[in-house]
Structures are given as C-alpha cells and as structure tokens.
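I have a structure here, written as structure tokens, and I will follow up with some questions on it.
Chains shown are a subset, placed as in the full complex.
Per-chain residue numbering starts at 1, and chain names A and B are given in the order in which the chains are listed.
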C-alpha cells in the first residue's frame, strides 16, 4: 500500500471517531481549512488534564461538571485523574467570578454538587480502539506538553481535540480556559474548523545483541511503532563524542549526520526543538518532514524539508564510536545502538486539532505570541534617509 | 474555483503539450515520482540554448542535426538562435571524438551536412499557446539560468523539458551534454521520470500615479501576470534605508518585513536566492511557498513555509520611506512603490522537468554536488573518545 493510497483513507467519514466527519475538498491532502461536522450529536467526551497540578484539578472538575450537568454528556477521564478527583473535599473549589456564563449551577455549590456527580464520570483506560471509538471528542487541559501526551494515548485514529491552555497560549493550545463554555458549545454545534496535524509513524527495530551480522534480518526481534506529533530525536546524550547517523530516504542513502544528533520533525514540531536548531518554520498543513541536524560538524548542513510520502530510515554509521539515545516527542528515551534502525513514515492517523480563528490565523498568532517571531522593539524603527 | 480544484486539472492527459501525459497516483497532488509516457510518438522538439555563447552554438547545431537526421523530428528554434545559425560556416564545427555514439552522421561532415539541413529547421516565435501546443518536448542547452529563461517563454502549459548542462551540472540541468543521444532516445521512448516543479503566478497591480486613495480599486490599471519558477524578490535596491513590506496571507495581515527585502520562493527556488538568506531547503515536490526575509532587522524573523493553496499579497507599508524594486526570477526588474501590489499564488502551470535518476535522487545529488550540502573535509572526522 503506497503512502498516497494510505492517505486516501483519511478521507472516510468515520475516520476521526464515532460521530465526526470532515468536510472540504477531500481529494486534496494539502488541506486548506477543514470544518468539523457531526453526523449525530456527540455524546461522549474524554477530558485529559495535566498531571498532578492542583490548579488544574479545580478547572478540570469545573469542566466535567459543566459537560455533565449543562450539556448532558457522558464524561470519561483517565484512571489516574479519576483517583485524583476522589481526593477533593467539599469547600475546596474556587469561587471564581470569571465563569459567569456558567449558568446552570452556582459555583458556590460546585464542590458539593461535584461530589455527587463523581459517580457519573466514567473511567477511560488506554486500550487501543475499543474505547477510543466511543469518544466523540477530547477536551484537553494543559500546555503543549499535555497535548503531546494526549497524542501519545491515541496510537491509531484520534477524535477531534479541543485544547485549553491554563496560562499562556501555545501553538497547540489556542483556547483560553476562561471561555470554555462558549467554546465547547461551538464544538458541540460543529461550527469550528480544525487542522489535521500530520504525525510520523516511527518504528524502532532492534536486533538481538548476540552478534548477528548486520544483514541477518531474521533476528530483528522488537519492532515497536509509535505515532509522533512533534519529532523523533536521535542525540548523543551524555556520550562526549559526536553521533554519526546515516540517513536513508526511500531506501537510498542520503547523508551522514555528524554532530550532536538529528531531528526528524513534523511541521507541528517545526516550532519546537527543530526551531531551536535554526530550521525554518513550516505551517502545519504542509505535507512534509523536516530533517534538521543538531549542532552539525559541517558548516553547510542546512536543514531540509522532504515530502511526506518519502519514507526515512536512520541508523548509526558503522564508524560511530559511541551509542546514542532516541526519543519520540521527548518520551520513551532509550539507547540507540548499532543494533537499532528506526523507520519513519507518514502516519495514517493525523491529529485533528480544533482551530480558534482558522488554521493559518492560529498558526501566525502562535508564531507571534509564542515565539515572538519577527519581534521588534519600538526602537527598531527604520533608519532615517541618509543625507 | 478553489486551488485544490485547479490542481486537479493538471492531471488531464494533454496538459503538458500535444502528446504527453503523466502516470502516477494522480489523485495525490503531493507527487512522489511521475513518469512520462507518450500517447503517440513525439514529433516536434523545441531546442533552446544559452544566448550568444560560441561554445554552445556548436553543441546546439550538433543536437539539431541529430534530432532531424537520426530521429526524424521536426526541430524548432527561437528566431534569434535561427539567425545565429546562419552565421556558421563550413569547417567551424568541432571534430569531437566524444560523440562516438553519434553514429548515423560522421562528425567529419557535420558542418557541411548542417548547412544543408538549416532549411529544415523551423522558427518558433513566442506566441502564447498556438505554437506551444505543437511542441512535444523542449531540449534546453545551458545552465540553470537558461532553464529559467525557458520557463519564462511558457506562460501557460509547458511541454516536458530535458535540460542539458554545458559544464558543471545544476539543480535544473542534471544531464551532461555528452550523453545527449542516449538520453534523448530515452525521452523519445518515454522511459524517464519527471518532476513537476510548481511555479508561482505573480500579478503586479499598479495604480495610476494621480494620487487616488488606496481603496480606489477602479483605477488599478496595469495587472501583469508572470509565472515564476524560482522566486519573486522585493528588494530595497539602491535605496540606502530599509524596505518595509506588508505581507498578507489569504487576505489577512501577517507581518511587516523590515530589512533589505523579502523573497517569496518555490521549493525549486529554495536552493537559489532563498538559500543565501539562511532558509531551509525544500524538495521540489513539497507543495509550499517559502517566505524568507532578506537581512531582516529583527533577530527572530525566521523564514517560514506556507502551504501552496494560500494566496499571498505584498505591498509597501504606509510608513515606508523609499521605493523598492521587484523582480521575477531575476528578470523584469522594476520599481515597486506604494502604488503597487503584488499577488502571488500557485500557478496552474508547473514545469515538468525530466529526471535523471529520480526526483529525490536528483535533488540530493544536486544538494551535494552543487551546494556542497553537509560537506566535510577528510579532516572532520569524529573526535576520539575522551579519556
């Protein structure tokens, strides 16, 4: 099955979960602006929150109550979050006046009511696709890190995600928590657009350590695949020498990275670690990978963007002296030795992230507000004309 | 008509000229590797050459003779080249032994025969699409600059181009002239792949200078469109102050470039001027634009890549103090004042460039051979492990 063919699958109407489908010119994988619509009203919502942060717990509670009592949805939470909820006692909830539009229950009685409502909340256990197919959409509370975590929970198709920031807005969390009732009403109505953020499917192959020859593919024993939203990183870690990593594209050898390591990033990841290496920044809907060296020895190792329908392969060069470390979205860090190969290709399962103002607008806002892109002080006025 | 829809048109069989069509997964505008095939044997070839270079003239003559006598094609040349051909006298042609595979006519008699053949050559005049539709393919002799010139001749659909380098190979000229008989035989047989290089459609609007208000669109009088293969450049020219250029994407304001200027480049152009500004390099089949500032005042003005289905607009900021210059693929340089607006969108007419080894392989070869990408001296071995 070619990558192109696999992409076509994305356009089936039930791809993103039980009740959602996307509209738009679906024969063009270069998405411009997609819009959410529901074939029948959404009824199940998974709420994911940043782990172990007391300030988040209260907001999390508030949103769960609202979804159950005001909108009558079935609310799912992760087991660890469910346990945390049990620890809340009456009187601990904030008396915030900032949720005036939270009409149906008085914030005064929030915690009392909540304790009564806890039994209505259902526990969602990570388990491939059975429960996933019950979820109509995901509400995410936290920063970009929490959204990366949410992405990691869904290794196959992902329901639409609405991401609320708890403080400063991020690229992946464009909504302010304070507006959650208004925003969630729009989600339920299906009037918002979304961006399909491509993920990478990374498969790490490791050969047994007994000294087989490099070609002895029969002994490759541990293929593990992971869907990556930001980037795969191979880094020298604490080895004080340099990494030497061979890069292959569609099975032909491209180059050897000599330096601290290499990043293979999505456009979503282009504003994260890849940006720190000096790579250009890519809008999320451009169907490409970014290959960016980390501190390369060569002065001329400019980062490159290759089309998403290429497949990449990385392994240590035979002359490499030390082992490296590999990580996926900053997680699952492990040794990357001469016994390892990582395959990277376009994932069939992109992440549908609900837009605030629009795919491109949100992105430009993120560039300016989060990265201070093209930032200038008021002093940087153009110089006067010379005499 | 949405950009997506327009892209679909590209996949009709007669798009690239009289007899050619392309194969491949044509529902995916993210082309991987396309292959040339002919619905009926090609019979008309336009030969374009670098202007006024005596060394080229001889090679040009040799190729024309070969196409006519060996392969029986109708050969078209530009009027200026036709005139130049008349000046060749018997005895001036090289007695190169490097064309041993040029079997049917002896190089010894090349110039004598040629003078006899001149009358068989037809003159091609630039004239939109009438003559263009007669051309089955274009053979181009010269460097990347000559191919840019060839691109400028075809403002609408372009026949497949096979580009021969006269000296060192370039990104756009992967074939060595010495192999032309072998290569052209493959072209005629239809066994080679090609890369569709996206072009930009740039429209320069200029308002009359009589002082109309900015909104007075009725007075916009001179829209001129041009298909651009590499880049549109707006530059301060000899104005000693800085440019201030406002960039709009899909009608919303993005940012103001303050600096020497701005480049809007195709992936093809990412190895040209855009590379000199520090932008990352993009494979030709990635459907995106590069927006790269030239010497920006802001330390944080990283170049960006936006999807090809956006439409861009640039104009001088109202506070700009001096005029700028605009150019298209380094040509048509003219003033860019507050009375001008340039619209840039994906062209419906990409350039089908015949590949040597394959789209991605040719590109990686170009990166390494032409740009010395990730170049290292033999001294840049990894350091020994520290004690």
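Just so it is clear, contacts are C-beta pairs under 8 Å (C-beta built on N, C-alpha and C of every residue); 3 or more make two chains touch, one makes a residue touch a chain.
As the structure is a prediction and not an experimental result, all values here were calculated from the model.
Peer 1: Copy number of the whole complex, given 2 identical chains are placed, is what?
Peer 2: Number of sequence copies in the full complex, not just those placed: 4.
As a working rule, only the chains that are shown with their structure count from here on.
Peer 1: Roughly how many whole angstrom separate the Cα centroids of chain A and chain B?
Peer 2: Inter-chain centre distance comes to 37 Å.
Peer 1: In their shared complex, at which residues does chain B touch chain A?
Peer 2: Going by the criterion above, the answer is residues 2-5, 7-8, 25, 27-32, 240-242, 244, 249-250, 252, 254-258, 267, 275, 278-283, 285-288, 290, 292-293, 296-298, 300-310, 319-322, 360-361, 364, 367-368, 371-376, 380, 382-386.
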